[in-house]
Every structure is written in structure tokens, then in C-alpha cells.
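Step one of this worksheet: look at the structure below.
Missing here is one protein chain; the remaining ones are kept as they sit in the complex.
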Amino acid sequence: MMWRFGLYDPSFDPLWMTHWALAGALLLPIMAGLLGAIFRPSRALPVVLACMPILVAGVLMVIDYQQAGLLRWQWVIGDIEFTLRFSGLSALMLLITQWTAAAVAMYTPGYLRLTYPDLNNRWIWPLMGLLVSALSLIWLAADLLTLYAALEIMGLAAVGMLLLSGKPAALKAGMRYLLLALVGSLAFLLGIALLLSQWGSLNLAVLVELVEQEPITWVAAALMGAGLALKAALFPLHGWLTPVHENAWTPVSALHAALVIKASLYILILLWSILLPETLLAPRLIAWLGMLAIVWGGLVAWRADSLKTLIASSTVGQLGYLMVAFPLLLGPGIAPLPLALAWDGFWLHLMGHALAKAAMFMAAGNLIIATGESSLNALAGTSRRLPLSLLIFGIASVTLMGLPPSAGFTAKWLLLQSMVLTQQWVAVAALMAGTLLTAAYVFRVFRYSFDETAPRHDYQPLAPGMDLIALCLAVAALALGLLAHLPLALLHGGGA
Amino acid sequence: MSSLLLAVALLWPLVVAGSTVWCAYQVPAHQRNYVSMLWVSAAWPALLLAYVGEFQWTINAWMLGGYWELNALSRPWLAFTALLWSIAAFHARGYFAGEQRQAQAGDANAQRRLQRLTLFWPLTLLGNLLLIIAQDIASFYLGFALMTFAAYALVVHNGSPAATLGAKAYLVLAVIGEGLILGGFLWAAGTSDTLTLKGVRDTLASADHGVWMALLLWLGLGVKAGVIGLHVWLPLAHPVAPAPASAVLSGAMIKAGLLGWLNVLPLGAQGLSPEMTQLGNIILVAGFAAAFGAALYGVWQQHPKAVLAYSSISQMGMLTALVGVGLVTPSVWATLLPAVILFAGHHALAKGALFMGTSVSEHMPKWPSPLLFLLIALPGISLTGALAAGMFSKWGVKHALYEFEQERIILLLTWAAIGTAALVTACVWRQWQQRHQGGSDSFQWGAWLVALLAALVTPLWLPLPEASVIAPPLKEWVGIIWPFPVGVLSVVVLMLALRRSAISPPPSGDLWWVYSPVAIICISTARSVAGLCGKGKATSVALALKSERAVMGGLLRGLQAEAWMRQHGGGLMMALAVLLALLLMWEGL
Amino acid sequence: MNAAWLPLMTLATSLFAAVAIFSLPEEARRVRTSINLLAAVSKIVLVTLMVGRVSEGYEDTFSFQIVGGVDFVLRADALGVMFAGLSSLLWLCTTIYAIGYLEGAANRKRFFGFFSLCVTSTLGIALSGNLFTFLIFYEMLTLSTYPLVVHSGTAKALAAGRVYLRYTLTAGVVLLLGVVLLYSLTNDHSFASEQGLSPYLDDHRGLLTLIFALLVGGLAVKAAMVPLHGWLPRAMVAPAPVSALLHAVAVVKAGAFGILRVIYDLYGIELSVELGVTTVLAIAASITIIYGSLRAIAQEELKPRLAFSTISQVSYVVLGVSLFGPFGTIGALAHLLHQGLMKVTLFFCAGNYAEELGIHRIDEMDGAGKRMPLTSFAFTVGALGMIGLPPIAGFITKWYLGIGAIQAEMYWVVAVLVASSTLNAIYFLPILHRLWFREGPAHGKGQWPKEQRLGRLETHGWLLWPAVFTAVISIGAGLLAGLPFSPLDWATRVAVGEYLP
Partner (left out) sequence: MISSINTMESGLAVCLLVIAIACLFDRHLLRACWLLILFALLMSVAWWYLNAPWLALVEVVLGGVLTGGSFLYALRNLPSQRSPIVRYDHTQVGWSHRITRVLLTVAWSLMLGVAIQFLLPDMALSLTEHPLILAAVVIVSVGMGAFALHRHLLRRLMAFNVLGSGVFLMLAGMADTRPSSQALISVGLVIAWLGSLLGVLLIRRLVEQEGSVALDGEQSSTRLPS
């Protein structure tokens, strides 16, 4: 299991260029964000230019990884050890983060110009940069201190971004999110405290060697699990998610749903893999909650009457798919084949969902901007006037529904196969039901949009490229399904 | 050369049909000549083909594989069929002259009727020709179906309620017949993997269930041939169809059923199973039942064409009986076959002439009435065997049966001839009663005279095998002729006896009036079953919708829990942590 | 020599067409029409090439890996090419028809875009070389037909779309489960594998039966087998070209074709018989045939009657499959094509009546034959073909099915066939009678519900000629069934390949 996270000794040291790439990937986003705050770009082109070096840095790191295998950095500053590792998984997550964030960043100027053209909106840039940096750090971090710090930075940046819209509802939602996120990270910290006091190390690779199954590990795992579940909006701790997404700016919602909650989930699965290998009941509980999440998220989304609520609730359901995979990844006596299948399916689903959800939020944002309302009723007639936005929504929802050819489908396929092999029929049923529920709420949107009986003529025109960016993301989510072996090869490249 | 002629023979009717459609859209109504010489010529190439010789064609591309043949059976058949169609077309030219004038004057109804008739006439002809030359199942079936369904338009021609009823009866029985034929063919072909009629015949003779296949085919083809019980369409359809259509319907088309039997039933095959012989007996009995029953019922009919229809049933009954003989005593068949062909050919032309005669008696030319009615009666007299070709054909049959000592059948046939004579008398009598002067047309009576002549000299032109036509020796003449006067006398006596009594004549179509209520009940049952299905489905849908609404209501109430979860995020997190810890401990300790 | 580009390009033509159409503005009518026609024609050319290749014995295969153990495979084998040929031919006809039909209507861009996607999916279904690929295109088909079903955007259309999705998506999920179970059991299993699943028979008999039930159950929804047929009559609210394509080729045929694939190429016919599933299937198909016909009789409107007729007719294919023996197979395969041709004709005609004269109900059709002779001729051909009369293609398949039933010693199937033919006659002949033999508005009695003069001919030429063309093809396919490369010939070729490997 541990090689999957890259927690072993690498055979090569990183090249000098890789150091620069690392620095670029971690620091450039912040700098780009500061530049953004100063210059307040109103077009996509400067944003593209600013994103370019970051993306290049990321790609360089991936190339180095492919050549040299696992990369590791270790610094000791005043008796405190900081460790970073760049495994195949990190590579994937880094890429998905950077590209999704770049797409979101390119979408942002047009969005802001059309909706919130006041001065305050400049703060989104540094926060976004900070968020991306923190996320990148999370994917790379290999010790608990870095992980904790990055998680906290990410959380605060996310809260800040969510508050930017300044609506009372947004403030309330943001307040709830802030409180719960802080408390969640304290639970996480408490877990770290227990681990540190028992095993005396924060380094994950060391912990892998040391950790034994005893009550203190369990309590730590439980605390971390609960705290991270809260931050990752896992059912039934997802209550804060919907209002936050509903009231935030579209690019913020996109970024948050696509990446931020995934980071907590990533840490959860990482730590539990270390602390609780071969455990039956706790992952089972998560899986059961996941099944409930699939159904519950689907139902709430199905009955929602605002577009963004629908999408946010769908996130809850989609996280359920990932939760259901927990026993397959952590359970005892899982044969190598289903384990590998579930592993691939888990990350593929995570990536596909990130892309599709970002695309979906953007498409929904476009629809909302154009119609001026966020309720589903306002969509009547959009199929004629805004076919492209709707098409993007459709393509993205193909991934969410898990219909072929999409990343969602391939991931679901892998998960299903793994579940069938391990004979977890209830989970299979939940996945199936999830597909149907997703279809139910997605097609509800289309039902409204195909309604031609309510003619509307006052649609606000969209900025150029807003649809295009979303389309690229949505199509990427589709292509990820057909070309799944490419990212998965990267995922396997680390240790096999 | 022969292939070219074949192609022309088959395509020419299509060309004719196409030309009528063309005319309908391109020629203005007042110039339109519906029964042009082109239209009349539809059957000519086929007639020519019949006299070219015997040939075989194999066309792989054709449907399931085409295999056509002009042989000792199909050639004479084609000859008399094509001849009858040609003559009937001429007759039609005269018969429809009045209607055509109406049409040209602008009567939309007449236009429509003529248009329909002239389109479907050549199509019916095409079907008839195809089924004669076809020796593979698909072509035969195609021809048969084409003929059957296209003839619907001929029957329904004048559009009166009676015509609609007749056409409906025709169509319903035709559909049943097609179904039975298809079933029989499928069974036979499936059993022995054959696609030719000969293969079917062999299968019927040898297969385990051969007798059932034979029964299906016999009944299916019997619809056309007027087997008793399935004959009801004849007396309903014939009186209402125009005379030329009745002529071909009764002369050529019902012979198609007979031809089918001759082609597919294992007639004359050695070593038939006892069941097959049993079937032969049934066929025999059915044939004679038809022969006598139709005669007894037919003489009461008012309409001369209805009488003729019963006469056709009666005649076909005799032929059916002969087919039965072929199954019961196969050895007789080889000699009987030419006689049967002659019988059929003669009957075709004679019946054609009789039907055309009905139209002549309705539009009498200014001839002396006795002469005219003598001529009208002449083909009928020939049919009874008292004259000319009829005598030859009767003798041919008797001769063959004598050879194999089938006296009982001869006796029955002779008695049946009395019925024939009675029917002919009744028919002429009715015609006399309903005669009309005027409106005659030279094509009309000319064609009739030609048909009459052709009927009387059938053996001369029918391309039968050498030496198969034997002139009856003089001493047998009495035996052949005597039924005619007896039949005439019996009718005269009957008519005189019942002159005063007011017995209403029985309706034509006899059993139809039994069948149709039953069928209506069946159809309404099917409809109500379908309705019930629909209703059942509607109820289940309504039920499902109702339960769906209830579930949705519950769901919405349940979704309030979302707000609760939002309120209690912190507490839930605590609970989750405790739960996880407990689970881990439980498992670990 | 493996021309991998061939199946890929065949698929790509319509996909490119879809993308191009979506990227064009709504107003670009001329360009869109050109793209549509160009793509349709080039697809026919490509399929013709494939037919040539297959008849020379090649099986062009295009494949790449999706994830470990699961490949995306497009393979041009005889069975697939047969279906591809049908879809591409009818696509051309339907495209022409649709261009005429939607003249001046709204949302044409969306319509043609999804129309092309729909054809892409159908082609994909035809050419997919394993179950996974099949599943991909099968689901794509579901999605791409939804916008077509709800095209008009009325409440009725939207409700129909909802019902359609409920059925098909649920079916898709069931199918997915079956496929996943199968993959878990056997790993990637190509349609081209010779031995079928028989090696698993001894140990996994129950599981194989379960998988079969799941697969066929999922496919049967699209094939509209009773009692999973509910979506089809409702989906009739779609525009006529959509109904035509849905019924004749795309959706119902996709289901039937899937069942063909499962039985012939996945399980193998011997194994299916050994499992005893074919008998069950035959019974289900027979019930569907009779039920569909019975319901059709009760319909008062033209399109629903045709829809129930479809339900009945498509099950002939399933029936043929479940008869063990080459003749049943030939019948099934040929019917796949023949029914497509005939049904598309009927729907074209129904659309023509609705467009030109506003006729929706059967009792409004009196005398329409005079007003619209060519359309009515085409309709007559289609209807007679459905009854199974020669020389129309329907006869050929009925013949082969009957022979197949007799050779499989399932005599009751013959009774079903005969009964169905009779029922078909009961519900089609009255229509024909009305068309040709009754007097109606064309004879000066009453008025058409909503008459429009759409063209110089009896209706718009774009509407008329596809119907006439498919009608002529239907006759030709029956009359000249013995020609090489006729549907029957190709079906025979496939069947021989299945039974005499």
C-alpha cells in the first residue's frame, strides 16, 4: 500500500532543475496571485500568461518524475524536519490541480467583469494563488507538520474566497464553514498530537515503519477521520457545503468543489492507509455512510430548485462514491486485483469529478449570468438560447452520471468490478442507484431547459471564452474516461 | 427467345398497370381512355408464351431462388387462363363503355372506379400468370397473394353495399387462406429444406406429418377453389363483381386453387400413408358434398350470377372429388390428369362465357331472343357434358375412371351433372326473367361469342399431351348426355310446382351468415382483450403514479433532515469520532 | 493487412458532422445541410468499403487500451457491418427526410447535432468489438436520443422524455451490472472469440444464467420487449424523422442487435441452448409479438399504432435468435434489416400525412391515396411487408423464421407467426382500405384536418423521395433477395459464419 503513496526511499535525487520546478509550483501561484491583486486582469490573456510558468513547472516535475521515479526533498530547520515527496499520485493530483485552477483563473476575469465589477474583487487573486500553493503542498507533503500547515492555509484561503461575494447568505455560510473547518482541523491536530507523543515522529515514512495497532493509533485515526470528514464534507457532516457553494462566486465554487474538499479526503485516505491497514469496520462505516451519501445527495439534488444547490448536493453524492471505495482500499484480505482496481477507480473518479464539477459550475454560472436567476425555473427556453452552456452542463453531467464514455464511467467500472470481485453487493446497488439518481437530477435541469413554453428574450451575453473554458474541462473529463490508462500509468509508475 | 417472351409476358401487365397510373396523372379526365387496346392486350404475351413450348427457368436472384417451368400441366393452364383473360378484357372494353362515357363526362365516381379496376386488373392477371409458371414456393405464393389481393379491387368495383360485403367476405377468407397456405408451405419446406413445389409434394408424400401439411395446403388453396365450407365468398362476390371480372374470377382464378392442389398434393404418388388416403377420402366427400349441395342451394337463387357462382362451386366440387380420387387411388392419376386439365380448361372458358352471357342478357343486342338465349345456354349445356367439348371432358374423366373401375364415382359424377344442368337451367331462366334490351356493344357480345366458341372447341386449342383427348364412343353418348334433360326437367317441374307458393329464396352466401356473427364475436373479444390490456396498463400506471406521489411527499419531508444535519455539524463530528474510535477498538481488542 | 482506420473513420464521419454542426450557428442552414449530406454519403461509401473488406475475409480492427484489462475495440465483422450498412443507408434517407421535415422549424442545429451523435452511437454499437465498447455506445445512444425525443419541448414531449430516460437508464444500469459481472468472471471477452463462454459452464452455471438475464434484461428495454416497452409508444411525440430512426434503426434495433451479440458472439448459441435461456427468450418474444399486435389494433392514431407494431415486429428478431438453427438466425438477421426498411418507410409516410394534411388519426385517412399517391404507395408497401406478403422483404424473414421454427421443432412459433401475420393484417388492411377505397376529402367529402401545400408534388420532395426510396428498397430486398449482397445474402453469410465456423 505504501508504495502507492510514495512512502519509500527513492533511488535518485531530484535534479537541480526539479528543485526550480518545485519552487515554481509552490511559490509562483502566490506570486501570480499578488500580481493579480495589483493589476486586476479583466481579460483572460494575462491570466493565461501568468498561469503558463506554473503549468510548465508542474509539467517539468512530472517529466522528471517519469525519468527518475519518486522524488524526495528533505530539509531540517532547527531540529524540525520538513519532507516532500513527489509520487505518481502527487503528480496526478498536482496536474489536475494546476490545470483546473488555471481554467478557473481564466474563467474568472470574464465572470467578475459581468457580475462584480467593484474593487473588492481583486482579493480573489491572491487567495486563489495561496489556495493553489497550499493544495500543491498538500499533494507533496510527506510529514504531518507540513500537511497540517498546508491544510490550514488552504482552509483559510478557501474561507476567504467563499466570503468574497459578501452576500449575507454567503457570510453566514462562510461563518459556518469557518467554524467547522477550524474545529475539524483541531480534531486533526489532536490526532497528530497523539501520534507524535506515541511514535515521536511526524514523518510519514517513519510512521509507516513504526505504527502498530493499538488504542492510541485508533483514537488518533478516529479523531483525524472525523475532523477530515468534516472538512471534506463527507456525509453526514456535509451540511455546510451546499450553502457555501450556493452563495459563493462561480469560480470559487468550482475550485472549492473540484479541489479543496478533495484535499481533505486525500489526507484522510493517506493517513488511514498508514494507520489502519487491514481494518474492517471503520472503513465499512465510511462506506455505509457513503452509500447513504450517494442516495441522500442524489435526493437533495433531485428536489433542489436552484441550480447551484443542485450541483453542490451532487458533490455530496459524488463523494459518496469515493467513500464506498474505502473498504476496498483499507479492508483486510483484499486481493491484489480488486485492490488495484479500486485504487485506480478511486483516483480516476476523484479527477474526473474535479474536472466535471468545475465545468459544471462554470456552465451553471454562465447560465445564471445569462438568465439572471439561479432557479431551475428560469432555465425554460435556454436550450434554444444558450445551447452551448447547456451542452457543457450535459457533457459534465455525463461524467457525474457515470455514463460512458467518461472518467466517471471508467472509474465506476473499476469500482464496480472491484466490488463484484470482493462481493460487496450493497455497494454495487448503491452505485447503481447513484447513477439513476444523478440522471434524475441532471435531466431535471434539461427538462426545464427544453421547455419552450416560457419565452424569454433578455439574456445577458457572456464574455468570450467563458463557455469555451468550461467546455475544455468537460471534454477533458470525457477524454479522461477513454484515455484512462495514461493517468493510471502515471499512478502506477511510482512503484510497480 | 422464350426467356424474352417470358419477361415480356410478366412485365407487360406491369407496363399496362403503369400506363393506367400514368394516364391518371397526365391525361385530362375527359380524354382518358380507361379500357384502351393497350389495356386489353395485357394477357396477349402470356397467351403467346403458352404456345411456344415447354421450358424451364432458374433465377437465383429471385426471392428465395426462382424456378419457373412451362410443363405439361402449366402450359395448358397458362393457355386457357391467358385466353380467358384476353377475352374477358375485350368483353370489359364493351362492358365498361357506358361507364367510361360517364367518366369522360366528368363523373368523379366513375373515374375513380374505372381507374381502380383498370389498375388492378393487370396486376391480378400478373399474379395469376406468375402462380401458373412458378415452380418454387416463393413465386407461387407471391403470384397467389398478388392475385388474391389485387382481385379485391375487381370485386369491390361498383362500391355498393352488396359489393362491399362481397369484397369483405372475399378478403377475409382470402387472408385465412393465405395464412393456411403459408403455414402448410412453411411446415413442408422446413421439414425437408426445400424451396420448390415439387419438393413440397415429395415432402407431403414422405414426411411424418405430411398429412397435416397436406390438410393445411388443401384448405388454404381450397378457399380459392371453393371447397365446401370455405366457399362462401363465391356467391357473395360473383353477383356484385362486373361480368368480365366474374368471368376471370370464376374461370381463371378459382382454378388457381386447383392448380395449387395439383402442384403440391402428392397425387398419384405410390406408397402413401393411410392417413393420406383418409385425407383423400375426406377430399372426395367434401367435393361431392360441394357438388350436390351447391346445386341444391343454387337453384333457388334469384340472381343469375349467384346461380352461376353456385354452379362454379358445384363444378369445383367435382374437380375436388377428382383430386380426392388421386389420393385415394393413386394409380388412376396418370390417366386422370389430362382429363382434369381439360375439365378445368373447358370449365374456365364455359364459365367465362356464361358470366359474359349474363351481361349480354342485360344489354341484349337486337337479335332474335330464342337464338340469343340458345347461345347463352350453350356453354352451360356443354358444361353438363351434353355437347361438344363438355362431352369430351366428361368422357375423358369417365374413361380414366372406368379403366380403374371407379364406378361409384362415375355414378356420383353423373348425378352431379344433373345438378349442373339444373343450375344452368335456373341461370338461363333467371336471365330470361331479368333480360334487358339496349346498351349493347360489339366488344361485349363479340368477346362473349369468342369465349363461347373457345369453350365449345376447347380440346382443339388446349395444348394437352398427345393422345390425351379421346372422343367418346357413340354408345356412351347416352350415358353422358342423359343428365342434361333430366336436370332441365327437374328444374322446370320444380318451378312449376312452386309457382304459387311464396317461398322466399335463401340468401346467397349460405354459411357466411353463420360465420360472420361468430367472427364478429371473436373480433370484439380480441378488441375487448386489447382494451382490457390497455386498461390494466392504465390502472397500473395510475397506481404507480399515485404511489410515486406518496413516496415523493415522504421524501420531501425526509429531506428536512438536511437542515438538521447542517445545524448539528459539530455534534455529528464528535459522534463520528466516538463511533470510529469504538469501532476500531471493538475490532482491535 | 488490417485497415484500422476504416471502422474508426466510419464512426468519425458522423461524429465530425455532429461537432461541425454544433459549432455552426443556427442560421447556417445551407452549410449544415451540406455537412449532413456529405457525412451521410461518405459514411455509406466507407461502409461499402467495409462490406467489401469483410466479404474478402478481413476483419478490420481498431483498438486501444482504456484501463488495464479493458480495451476499446472497433471491429468490422460481418454482423456488425450488416447493422452498420442498415444504419448508414437509413441515416442518409432520414437526414434527407429530416431536412425537409424541419424546414423552417426551430432548434435545427440541436436536432441535427444530436441526430448525428445518435448515428455515431448506432454505428459504434454496430462496430464494437467487445462488450465494454458496446456499452459505451449503447449509453451514448440513450443520451443522444433524449434531446431528439423532447425536441418539440411541449409538456407531453418532456413527459415522454422522462419516461424514456427512466426506462433506458435503468436498463443501462442493469446492463452495466451484467457487463461488470461478466468481466469479473472472464476479463475482457471479445466478440470475436471462438469458444464463447462454454469453458465457464461447469463451475458458474448459475452466474452465467444470471449474467445472461441481466444483459438481455437491459437490452430488452431498448428492444421494447413486453413488459419493458412502455417508453416506445410515448416517445411517439418526437418528430417523424426521429420516430423513424428510433424505430427503424437506432434504439430498438440497438437492443435487438445487442441481444444478437450476446447470444451469438458472447455466449455462443450452443451454450445459450444448453443454459435453456433461448426457450425463455422465445416465449418472451412471442408474448411481445402477440401483445404488441393486440395493442396496435386498439390504437386510434397512426403513430401509436405503428409504435405497437414496432414492438411486435422487433421481437421477431429476438424470436429468430432464440430458435436454434441457421434458418432462425438468417430470419432474425434479415428481419433486422428488412423491418428497418419497412418501418422507416411507414414512419416517413406517417410524417408526410401529418405534415401535408395534418392527419394523425386513422379515421382521417379516408381517400388519402388519391391526394398523395406515392406516399400511399410507399405506405402500402410497408404495411403489406409488415403483414409478410410477398414480394416485400417482410415475407422473406417470415419465411425463414417459420422454417427455423419448424426445424427447431417449436411448432407453436409457427402458430405465433401466423397469428401475428393475421393480426398485422387486421390492423394494417383497414388503413389501406381507407387510403385507397374510401372516399374522403380528396373526393370532395369533408376536409383534411390541416392541409398545407408543401411542394409541387404531393408534398415536399425531401419528404417524398426518401419514403419512396425505402419502399422500393423494401420491395427490392424481397423480390431480389437472391442477389449477392442483398440483406438475405448477407444474413446468410453471417449465419453460416456462426454455425459453421
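Worth a mention:
Labels A, B and C are assigned to the chains in the order they are written; within every chain, residues are numbered from 1.
Methods note: a residue touches a chain if its C-beta (ideal position, glycine included) is under 8 Å from a C-beta of that chain, and two chains touch if they have at least 3 such contacts.
Keep in mind that what you see is a predicted model, and the values were worked out from it rather than measured.
Contacts of the undrawn chain with the visible chains, over the full complex, involve A, B. Considering the full assembly, A:Leu145 is the residue among A:Leu34, A:Ile63, A:Leu114 or A:Leu145 that touches the omitted chain. Only one residue from A:Leu35, A:Ile63 or A:Leu171 touches the chain missing from this view: A:Leu171. By the touch criterion stated above, the residues of subunit B touching the omitted chain are 556, 559-560, 562-563, 566-568, 570-571, 573-575, 577-578, 581, 585. Residues 78-81, 144-145, 148-149, 152, 156, 159-160, 163, 168-169, 171-176, 178-179, 182-183, 185-186, 189-190, 192-194, 196-198, 200, 202, 214-216, 219-220, 222, 242-243, 246-247, 300, 303-306, 309 of subunit A touch the missing chain (whole complex, contact as defined above).
Following the convention adopted for this analysis, only the chains that are shown with their structure count from here on.
Central chain by Cα centroid: C, whose mean Cα position is closest to the mean of all protein Cα atoms. With centres defined by CA atoms alone, the chain at the far end from subunit B is A. Once the centre of each chain is set as its mean CA position, subunit A and subunit C turn out to be 42 Å apart.
Inter-chain centre distance (subunit A to subunit B, centres taken as mean C-alpha positions): 78 Å.
Residues of subunit C found to touch two or more other chains are absent. Those residues of subunit B that touch subunit A in the complex are listed here as 555-556, 558-559, 562-563, 565-570, 572-574, 576-581, 583-589. Across the complex, subunit A meets subunit C through its residues 340, 344, 348, 383-384, 387-388, 391, 394, 398, 403-405, 409-410, 412-414, 416-417, 420-421, 428, 432, 435-436, 439, 443, 446-447, 450-453, 481-485, 488.
Put simply, subunit C touches subunit B in their complex at residues 230, 291, 294-295, 297-298, 327, 370, 373, 384, 388-391, 395-396, 398-399, 402-407, 414, 417-418, 421-422, 425-426, 429, 436-437, 439, 443-444, 478-483.
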